[in-house]
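Here you go, one structure.
Every protein chain except one is present and positioned as in the full complex.
A, B and C are the chain letters, set down in written order, and residue numbers restart from 1 in every chain.
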């Protein structure tokens, strides 16, 4: 139905297929729903043991070149593991660590690359400190700042939604430096006791922190030397959108699945409730929404690195579609579980909360559609 | 659920109640669906006989003061007859004639009033020539113009969607005169042979004409002398919206009704198809949409003449809600009639066409909601 | 004789003044939005005290018979009070089951002794009531109730459990639908309906945690609980008819409720205010044309629902599908509320990710919690899907869905 097929519409490599299958089994085994629920009350989003298993599988280095200890694949392969993790609500710093590594790859010095990429590939945790209290999804809107004093930078301001900060060995931080955006690396040791405070967020599988930069100093050498940090921030934003789209597609499959289970086993008025069209047909709508979201996702994974704005269009479509469809599927999941859906014990709410987090971070559907309008219609 | 009840929320007088009841019986008797269908192929939208009956009932003078031969009631009472006519797809120049009379009342000279209002109350037909090819719903956007030469005005330009023009004795015409909007009255006799051409419009119950003004001259005394013609045009626009909202509410009730009839009598797979939730639930949505539209409508009829913008808000809400709900109800009516719905013989299409006409004249839902945003949010 | 307009106007002024003077100050903790959200002793006691105060001022049950503790006045007075409570956003009347369902039911079908025993104490909140219809395996299918009530002389012995009991931890009485006979032709024939005491041996309400993370209702276990047969309302074995009658009160198809606000209203204007405050893309959300359009949609729908209530009283404007507005009210208002809250969450941009108790949550996270709690309206008391069946069948006359 589009004007012409794109030769590179969706490429899905053997590596991706294998990773997807392995990650699906891994996530199902390591993150059954009772394990996810146990972890809700824990201090970190993931146990140290499980994180080390993930590192041991090499998944933190998928998109890191072999010379730095990675597998030399790309974000498309990361998508293939993030999706099944999302299906099982497995929460971890994998995406943040991957994205921080990408930023270092794109904009870091040789020294930074050789210092950090092997560590990140090996299990060190990175946290992204990019968002600020104003919540602007344009990562170049920065009120946090850095000022030079000799070889050091003095930081000020605050970051929010810094996930897994308490586990982090390294922070990737955006600040305004002499009026223009800058990215810098900050080691955990630079933080004082009170720099982090836990935030209460809607997705209880996540651990989010506010980060106060006031009084922190870091060596100026920690700055990423890339000429176009604005461009890098946008790339980081789009890459984050890609991985969120993957997480949401997984989540949709998960929530559709638990809802189907309920509709097939719950009886009312002498019928399995899944026989009622009032429930059956919206489940089909949810499925149709997921199928499109997955197609957008793997297309975005295919063309992400292509020049000429095609990647941007594909990623924004993927995130917008996934957000809208996941919102629908998880909202209906609560409703269709009836009174049980209203309880904390019903897993539908876990997915709905996840959907809200994923939609609202890095731009909701409305935001991305507005950008798409400018990209496609002007 | 709103912050405070409005004391004048909905007033429904005994006169309105009586008119509504009489008009409902009249429309059902005089415009059964086979009569409506016979009229589709006729030259005019309504037979002369039926039009004379309407005039004899005094309905053309409802909103005309008694001194000019009318009943001295208001547009709220006209709403009560337009709604049931809409329910039966009865098409006539009643609304246009009523609106023309209102314009003369608001902005005409004493002479114009005494000349025309008794005629319009008595059965003369008026046509509104307000819209132009650019289709702008702002009636002050005028490319048609009049220029003075002595006591006469020379007209130029073209009007479109002039309904029932072939029946009209009088045209109410908007033109730019020396750069500002003017309204003038033009008698049928001013038209040359070729001035009117029939337009093919989506609502086949209507007769729409293009009107070429080139070469026509009318006496300058035909101008409405009111100081603020821009204001009068806006008032005319809102009054037209009110009557369209009434017509649409009636149409919705009509189309819901024929669809229910089908759903209660058509069997498939050993069930009346109305038992299927896939059809039943959207019918409830249609009903809910109609109920809200009717409430907005009679509220708008109540507050239409109130100052301070309340009437404008109410009318825009009524038209926007009616348009959206009628679009839904009539679209679903085609679908739910199944293969029969795809035929010309099924009445669902007549209502769908009517809904499209009524929505697109004088502003669609999007247009009115945009104005409402400015009225309510700034 | 109906009260005169001037009498009502005078009363309105008096009522407005009373609520202005007596409406409680912010208690310093978050109040629930309806009786279904009461989760802590602190909330419960605050609300019970407030209801008693309103009753003692003469502003509750005003149209109920004075011999049982009501006001014996015209309904119009109560309606004025209820509207004023809503307008001033005074806290709601927490004994909702008693005031709106059990009370009218007892007045309608109860024995003289039952009326004497219960009505006044419902109004004063001395007795809190809860509802025992749903069971773990029969959510919407009331006719399938399995909780056993076995007659033993002039007592019934209760075994089984009820679920989704709002105020279950606090209630003194429950309106209870139970199965007193298992040997009947249809499932509807074996049911009996009781006004059952809760604070007796063998009844154990266990709190259930809500999707918001808070507690709000219970599963109520019955283990050889014994109640006298004077607790029956309606005849033994005719409980289904009593339950159906109760639903006409619950769904506000029948009048006769004691009055008062029963859930904290949400106004679209509050979301407009939120849109002025919340930032999206570095600008106030209210500047975004798509946000504006959606705000207008909610304002229109709110106005339409409000106008519906006015129009429902005008017979000439309800001739074709009479009852449509009343029958659809629960469906339309609960779905509107869910969508409005959901929209209010998402328009907050990145900050929508915060939840209640986060220091930086906009409006304290009320919209996030409000969205989750709004499912109580679209699920409880018959899901929206079931409501659509009801409207489709009873209003539009469509054949029953099987």
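Here, contacts are C-beta pairs under 8 Å (C-beta built on N, C-alpha and C of every residue); 3 or more make two chains touch, one makes a residue touch a chain.
Just so it is clear, the structure is predicted and the values come from calculations on it, not from any experiment.
A.B. asks: Using the touch definition from the header, name the shown chains in contact with the chain that isn't displayed.
C.D. replies: Those shown chains that the absent chain touches are A, B, C.
A.B. asks: In the full complex, which of A:26, A:298, A:326 or A:357 touches the chain missing from this view?
C.D. replies: The one listed residue touching the chain not shown is A:298.
A.B. asks: Of A:317, A:333 or A:350, which residue touches the hidden chain?
C.D. replies: Candidates A:317, A:333 or A:350; residue touching the omitted chain: A:317.
A.B. asks: Among A:30, A:188, A:234 or A:369, exactly one should touch the missing chain; which is it?
C.D. replies: If we include the chain that is not displayed, A:369 is the one touching it.
A.B. asks: Please give every residue of subunit C in contact with the chain that is not shown.
C.D. replies: Interface residues of subunit C facing the absent chain: 289-290, 293, 402.
A.B. asks: Please output the residues of subunit B touching the missing chain, sorted low to high.
C.D. replies: 131, 133-138, 141, 160-161, 199-204, 208, 210, 267-269, 271, 276, 278-279, 327, 331, 334-335, 338-346, 348-349, 352, 356-357, 359-361, 364, 366-367, 370
A.B. asks: Residues of subunit A in contact with the chain that isn't shown?
C.D. replies: 1-5, 9-10, 12, 16-17, 20-21, 253, 256-257, 260, 263-264, 271-272, 274-277, 280-281, 283-284, 287-288, 291-296, 298-299, 317, 320-321, 366, 369-370, 372-373, 376-377
Methods note: only the chains that are shown with their structure count from here on.
A.B. asks: From the mean C-alpha coordinate of subunit A to that of subunit B, what's the distance rounded to whole Å?
C.D. replies: Measuring from centre to centre gives 53 Å for this pair.
A.B. asks: What whole-Å value do you get for the distance between subunit B and subunit C if each is reduced to the mean of its CA atoms?
C.D. replies: About 43 Å separates the centre of subunit B from that of subunit C.
A.B. asks: Of all the residues in subunit A, which ones touch at least 2 other chains?
C.D. replies: In subunit A, 276, 278 touch at least two other chains.
A.B. asks: Residues of subunit C touching 2+ other chains?
C.D. replies: 385, 388-389, 401-402 - these are the residues of subunit C that touch more than one other chain.
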